[in-house]
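Here the complex is missing one protein chain, while the rest keep their positions.
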Amino acid sequence: MKKALIVSEIVKKIRGKEVLKSVTFEVEKGQLLVLLGPPGSGKTTLLKIIAGLEKQDSGSIYINGEKVDDKPPYERKVSMVFETLALYSNMTVYENIASPMIAEKKPREIIDKKVKEIASILRIEHLLNRRADKLSGGERQRVAIARALAKEAEIYLLDEPFSNLDAKIRYALRTEFKKLKTMLGKTLVLATSDPLDALALGDIVVFIEKGVIIQKTQPVELYYKPIRLDISRYVTGRILNEVVLKKKTEGGKTIITSELDVVISESVLRDLQDIPVENIILTSHPDNTMIEKSIENCDGLKIRGRFLGYEYRGSEFLVFAEYKNHLFKALKYEKPLADFNEPVDVCIKREGLNFYDHETGSLLR
Amino acid sequence: MVSGLTRFYLKRGKMLNPWLLILPAFLVLLVFNIFPLIWSLGISFHRFSIIIRETPRYVGGLNYISMLTSPEAWDRLQRTGTFLFYSLLFQFGVALAVSLLMFEDFKGKRTLLTVFMIPLMIAPIASALFFRYMFDENLGPVNNFLESVLGIRILWFSNEMSPLGIPYSLLTVVMVETWIWTPFITFLLIAGISSIPSDLIEQSRVDSLKFCYKFRYMILPYIKPMLAIALIFRFMDALKTFDSIYVLTGGGPGSTTELISVYIYKLAFERWDFGSATAMSYLVLVIVIFMTNVFMRYVLEGERE
Amino acid sequence: MRDYRKATRFFKLRKYLKLGVLIAIVLVYLLPIYGMFNLAFRPRAEMFSGFFVLTQPTLENFVEAYEYGAYSAIVNSVIITVGGVGLALTLSVLASYAFSRFNVKGKNLLMFYILSTRMMPPITLIIPIFIMYYTIGLKGTYLGLILVYGMMALPLSVWMTKSFIDDVPKDIDEAAIIDGHSTMYILFKIVLPMVAPGVAASAAFAAITIWNEFLFALLLSGIDTKPTSVLLSSIRGERGFNWGRVAAIEVIYIIPIIILVFWLQKHMLRGLTFGTVRR
Partner (left out) sequence: MVSVKIDSVSKSFGNVQALKNVSLEIANGEFFAILGPSGCGKTTLLRIIAGLERPTKGRIFFDETDVTDVPAEIRDVSMVFQFYALYPTTVYNNIALPLKSRGLSPSQVHERVEEIAKLVGIENILNAHVDRISVADKQKVALARAIAKQPQLYLLDEPLTILDPVSRVIMRAELKRIQKELKQTIIYVTHDQIEALTLADRIAVMNFGVVEQVGTPLQVYDYPETVFVGWFLGEPGMNFIEANVEPDVLKISGKPVLREREVFEDLRSKGYERVLIGFRAEHVKISKTPSTYSNGKGVIEGVVRVVEFMGTYYVVDVESDGAEFKVKIDPRSFSSSSIKEGEKVWCTIPLDKILFFDPNNNRRINIGGSNG
């Protein structure tokens, strides 16, 4: 089955700085691929190259198996929603949505029918004759999507569609967007720097940093077992617990030391045996960590620290403990009882542990 | 040669070169600006007067040398320097005072500022002519007022030395120019002040900071760039002062108020000596470019460190 | 229980004092303009009786001004200004769109050149144009003046319009390109309507510059094409002239400008600094 979009070895330099270093990936038909990466990793430039708004230095783009490098944007059957939404603010919502069809000089009735149809899908029929600059954040966002859908295209590109909206509206729009995607069955490429967009929406996620593709995988795997530590930190929003261990083998015996005075359980020691590297970082998510006044048997890493406080998130508590200026977090479903500065036990369970090489940051186990 | 939105279409499919859009404007500038400038540069190397019908004679740098050595030219430049010093002093002084008084927001601030801009916007010819009426030595209301209050009459258009060390006629020109141009500087300073982040201003209010601290640590850093821009623009325009002098004193009495642009005008259209007039103009241009760079480097340097 | 009353009263007092001084400065500053209007409506009898006297306002002076030829001078000013602005605007809209949307190679050079027109002593331009007009017979014609003023207003309107178009994010152009629209459609149907108020403001600023100009008009206008500024300057020569009539001409001359100034409040900063500084 022909791939909807093939991006092969795209290289782009802007003012001497290499923004994209030989980027390659493919998108299946009807699939939603999320391009996740910190701001300034070249996502927007890549989208503009796919759309034909910017010329790549080398490499090529195939849409539906057909090479489009020398084709102008509107001939590439590509449609795009910009981060700034780029609505024509002096025109009405109707004119904005109809714009691609006006450009293709379609007859009046067809334009009218199509605009009304799209407006009903996105529930903005009541806004059709309002000026584009008199809309709320969520409404502007929907009109931008409507305009993109008004153009028949093989690929729909979205650049940070939920970026400048209130958190509450972002969550709501994300769910609606996922419903829309399943209903329309279009091929979508969504660029975002918000990990939640990738986790919630992506059928497949490509992590890109400084113009280089680091990993392409399922959202769940990207969250739990990414191949690089900096991806894990980025995707979990710095909520990870991290412990640095040093491994030395003297006379056949291996000694594990850590400046955090960690008590390591038998099973973890066994895991550490066959790790070739000297300096190891162990990471784990708060939902695999416990912070209590005292913990007897802890199958994993145990640290004695002082209680810092908690974050009450309504449905759960995020508990904080500190040791030697190092922060540990644990998820708890009822109110923690310790007071500020009281000594507590932190137990990082073995099951959620990832092992990373301290130098390269790459996944070991 | 062209990048950025290279994919840009006149009609669907046809590539449009952006220079096509720039061409019409460029043509008008070419014919009425670039070409005349080159021509006048040429004239400055010739002995040329339209009146006596002789063909222009190439004289090399003679015009420039005669201008550089003529005491008359140096006197006019020195007079323009004095004019510049006093007018910038008054203008920046009043402008700073008004802009600081306008620091706090109050109802009607925008309209008051707009009204304050009117002297800048109306034609200098009209305002200078009315100042001529106001400062008229025997009938003018200013002298009537001074006589009734202080019992003295001032000969505003004479060579008499004023207490400030410059002749009264030059002082009158400085006052007219100050009246016209102070709003320009005030407006730029107020633009500088309004670029101060509003939460910083509110923080200084909640901290009930003394005005001297507000000025030194909050206002000055933000108006410094505006002071530089105002200084550069004012320096360029002050050298071109012509309209108001033409109507106020016509350069007189004698040559006390004959600033450099009036002097060049007289060279060209009273003595009909185009060669020297264009040479003098280009010398003035060199001075302006040199001084502007000095300002830019000095002020921007101050800015960057 | 803290007593704020004394401190509040003192604080309010200081505030109103500052305001009072400010308003006083502005009033004194605008005295000449008041004087101009006052004199224009004063009968000849009260010509020299004090600055504020205005017992029975009359339109005498305006009638005399009409006979003195002020009417035709104002008409000339209108023709020259409208012509000059029209020419400058049409040329600058296309050029500023190209400057704003493309990083054309020669852009910075051209931008500096445009700014330098403000540095240049005007005489360097007038002499060659004076000779050119003299030889090809354009001296004293409306067309001649309109072309020169079109050139003079061009740099200001190019820079100002460009600064407004820069405020429109480039994404909008790119979105229209993806939709498949042509350059002219994007410029005239999407970008220009968005910056219409800005373009109007640059036109107004160009108009003010041309309306007030004197030196070019003095040398290039003829007897029947001379604008108001030249008419006013010619009064300098006469002895014992009628100041009431002069004030009347000046009032007619400056009223359109005052109206434009109030209308332009928002974009004043851009106009004064050639679009280099935007709030």
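Per-chain residue numbering starts at 1, and chain names A, B and C are given in the order in which the chains are listed.
The rule is short, and it goes like this: a contact is a pair of C-beta atoms (placed from the backbone, for glycine too) under 8 Å apart; a residue touches a chain by one contact, two chains touch by 3 or more.
Please read all numbers here as calculations on a predicted model, not as lab measurements.
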Message = Let's see if you follow the contact definition: name the visible chains touching the chain that is missing.
response = A, B, C
Query = Which is it among A:Asn129, A:Thr182, A:Gln273 or A:Asn297 that touches the chain not included here?
reply = A:Thr182
Query = For the full complex, which residue in A:Gly52, A:Pro73, A:Pro161 or A:Pro195 touches the chain that was left out?
reply = A:Pro195
Query = Of the residues A:Lys168, A:Lys253, A:Arg270 or A:Lys324, which one touches the chain left out of the display?
reply = A:Lys168
Key: Sites on chain C contacted by the missing partner chain, in the whole complex   = 1-4, 7-8, 11-12
Note = Contacts from chain B to the absent chain lie at residues 197, 199-200, 202-210, 213, 217-218, 221
Inquiry  = Need a quick check: the contact residues on chain A for the chain that isn't drawn.
reply    = 166-168, 171, 174-175, 178-179, 182, 195-196, 199-201, 219-220, 223, 235-239, 285-287, 308-316, 320, 327, 331, 340
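Methods note: only the chains that are shown with their structure count from here on.
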Key: Pair of chains ranked first by number of touching C-beta pairs   = B-C
Message = Taking the mean of the CA coordinates per chain, how far is chain A from chain B in Å?
response = 56
Query = What whole-Å value do you get for the distance between chain A and chain C if each is reduced to the mean of its CA atoms?
reply = 54
Request  = Among the residues of chain C, pick out those that touch two or more other chains and give their numbers.
outcome  = 174, 177, 180
Remark   = Where chain A touches two or more other chains at once, the residues are 53, 73-74
Ask   = In the complex formed with chain B, which residues of chain C make contact?
value = 15, 18-19, 21-23, 25-26, 29-30, 32-33, 35-36, 39, 48, 50-51, 87, 90-92, 94-95, 97-99, 101-105, 110, 117-129, 131-132, 134, 147-148, 150-151, 154, 158, 170, 173-174, 177, 180, 182-184, 208, 211-212, 214-215, 219, 228-229, 232-233, 235-236, 243, 246-247, 250, 253-254, 257-258, 260-262, 265, 268-269, 272-273, 276-277, 279
Key: Residue numbers on chain A that touch chain C, as the complex places them   = 48, 51, 53, 73-74, 78-80, 82-84, 86-91, 99-100, 102-104, 147, 151
Remark   = Residue set of chain C touching chain A in the complex reads 169, 171-172, 174-181, 185, 190, 193-194
